[in-house]
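What you see is the complex with one protein chain gone and the rest in place.
The block that comes next holds subunit A.
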Amino acid sequence: MEKFITHTSKAIPLPIENIDTDQIIPARFLKATNKAGFGKNLFRDWRYKKDDSVNESFALNDPRFSGTILIAGNNFGCGSSREHAAWALADYGLKVIVSSYFADIFKGNALNNGLLPVQVSPEYLKELLSAVQSDPDTEIVVNLEEQYIAVKGSDKKESFEIDPYKKLCLINGYDDIDFLISKKDKIEEFELRS
């Protein structure tokens, strides 16, 4: 997994609540047996109209906005456990998702793919959204090592929580499989005693 330490980018605002993983990647695109290429169908039914023409009003198609940080409404990633959602976001080129709340399974899936979910207060989410919406060139700084997010050039930093173990994994590019396999002896011991 690619290492993640700090990240600075412009951001795309998507202030819709309860964005479920069916919107992030609709089920009809889950027939693939590998992880590659899901980005082209990210938010497929919001990015494109029924006749497959581009939906100009959708944030990802709005020429004013660009960058690798997505700022989304409350409860992002709810619904289906499909990791294809995290693969699609990462494959599209996103590195950070900011929301005031993330669904559990999505959060884990994102972290397992080097995509950082940054949970902020509803008030700060509003601030970030209005900063980006009023000036699309606004850059956002996400510092994982020091666990803060800020508008570049502003003194105000908002700290965010992350599981210390997961932080270590992201910073070093480790993943859970290596760690679990290193614990085989303990796992076999557990099997014998239970």
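The criterion applied here is as follows: contacts are C-beta pairs under 8 Å (C-beta built on N, C-alpha and C of every residue); 3 or more make two chains touch, one makes a residue touch a chain; residues count from 1.
Everything that follows uses one rule, which is that contacts and distances are computed from a predicted model.
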Protein that the absent chain corresponds to, by UniProt name, given "3-isopropylmalate dehydratase large subunit", "Phenylalanine--tRNA ligase beta subunit", "Peptide ABC transporter permease" or "Stage V sporulation protein AC": "3-isopropylmalate dehydratase large subunit"
Candidate in contact with the missing chain, chosen from A:12, A:42 or A:78: A:78
Selected from A:53, A:134 or A:194 as touching the chain missing from the view: A:194
For subunit A, residues in touch with the removed chain: 15-18, 20, 22-23, 26-28, 30-35, 45, 50, 73-75, 78-84, 86, 101-105, 108-109, 112-113, 163-166, 168, 175-177, 179-181, 183-184, 186-187, 190-191, 194
